[in-house]
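If you scroll down you'll find the structure; I have some questions about it.
Of the protein chains in this complex, one is absent; all others appear in place.
As written, the chains take the letters A and B, and residue 1 is the first residue of each chain.
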């Protein structure tokens, strides 16, 4: 990765939605500064290669598929899904030993293609964050989307780790009407990430959920819980319940996934997926809810955060000496944990 | 100011036309590299703040007005017109001591909003250049405009300090038909700026003025006089007279203001205002004259000066070793004076 030193590399990033990579095509995306080619073998298994021929650096994504192989459009070297050069039309056809394209571990799971930019020997699929609910739930209750943003990925992670912003930036469908900001959220350092949770009494619940409760206009208990995994893979559960003790069985719950992958230092791939425990067979509701989320993000979060990035003219938040509030507790710990992980990784590399 | 070292900061710049900042809005403009929010208190008094929330650096100009206060759109901190944080919705509502937005002295005068980017304690409104004629004259004889240019501000100041360009760049309405270039202008160093003056015998006067003289086709005496004030605030008087000794009483005179404020090193806010001592109640003439000036600048000066900046690929004129002509006398002294003022200011800051 060309800007490797800045990023955590021994971890799983989402490279693409599974639906973005079709059976026959050659899909290209820049990840951590490196251009990556993703395509599916005839078995359907997706593979990821650096998107450059080792001969003259033409992008292989401009090449031609031959079964499981890709031929470079410029001088005809052919590579298999592991990046090995399997054919050269030049001279006696001998293949230079260095004619090898870098290949990345890639796992398809829960509607995402997970890529490991670091040492392949360390790429354990068990380390991928738990998104099983996306696979387990009925398709009519599950939706995925992708959005491109002109900001550093850590600013997008901050946005999820400090959910108080919803009361100031968003409208009544998804805000808490001022309930959130006065709370001191519970933040827990866990071995595989950081958890932040807000619980409050709502009267009534946020509109998005209230209409699915037994008594939409009556008080409800609510919670937000975000679990962050390095580098910027977050699951956000949003719940409301009126009677039962256990929110999973008695309340209404959204299971949202906010996953950010750096394209470059100041541009980010934002992958979002969502499912829920109510109206799980209502595909029309499902589509409308996703459309509403995209619209809210695109017209409210995205312009604000891109303006924030423009104003910062830097990706180094601390250098600007931000004034911190109680609501920053989760975001600050996430930034510190990520920095520590990157530094630890750099020391291992340097050792 | 982010590029502070390059600019004179302890002086008045025009930040905006008074008419650009309306009663209810939040007006944003980048000045000397820093994004500034300008708005009017309910009293009508304008205030200027750095356009960044000290929490997460969202632009406050995207915020919401509450009376004299502005609430940040991202996490709801609220600031008064002096930049003090007056409300935090977070936790127990305590306000961090550092939650203070930088505020700039701002004075509304003569149709301009004057900003002082340096030490507020030194911001004496008496130092603002004299534009009283713009306030004193009948409104039908006064006009202001604003133009954005992709050039360093000193190139625009050079353009006014060397008026010989009008005979080569402009048409017969405002040129002198070759009278100006052969003259050696009188340049005077004054305590508060630099003055340059050309006097000549015209036959007839420049067309813009000739039609307002008693005998449009007869000879006239003419003059141009520019008074420069740091950093790039200039008043240009243009006169023609046929009989009287004193041009103010007997001739026709334009009182023009050419004021340049750096946006960045290579982009400039150009503020222009004009009044006169003839047809002072003719609003139609007033509008047409301003329109003509804008058109001449936009189609003749601006493309040439932007091309000059492109060709220079630098803002350091001296590094390119320009060949100097007699007509550069004023511009060169202005550049030297400005450099000396900036250096003196830097030494004070360093001491």
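Definition applied: contacts are C-beta pairs under 8 Å (C-beta built on N, C-alpha and C of every residue); 3 or more make two chains touch, one makes a residue touch a chain.
These numbers come from a predicted model, not from an experiment.
Trainee: Of B:34, B:88 or B:164, which residue touches the hidden chain?
Mentor: In the complete complex, the chain left out is touched by residue B:164.
Trainee: Among the options A:6, A:62 or A:102, which residue touches the chain absent from this view?
Mentor: Reading the full complex, the residue touching the unseen chain is A:62.
Trainee: Going by the contact rule already stated, which one of B:25, B:82 or B:178 would touch the omitted chain in the full complex?
Mentor: B:178
Trainee: Which residue, A:35, A:145 or A:267, contacts the hidden chain when the whole complex is considered?
Mentor: The one listed residue touching the chain not shown is A:35.
Trainee: Identify the residue among B:132, B:320 or B:340 that touches the chain left out of the display.
Mentor: B:320
Trainee: Need a quick check: the contact residues on chain A for the chain that isn't drawn.
Mentor: 2, 35, 51-52, 54-59, 62, 71-77, 88-93, 96, 98-99
Trainee: Take the complete complex as the reference. Which residues in chain B touch the chain that isn't displayed?
Mentor: Against the missing chain, chain B presents residues 158, 162, 164-165, 167-169, 178, 181-184, 303-304, 307-308, 310-313, 320-327.
Please note the rule applied: only the chains that are shown with their structure count from here on.
Trainee: Once you find the CA centre of chain A and the CA centre of chain B, what distance in Å lies between them?
Mentor: Their C-alpha centroids are separated by 48 Å.
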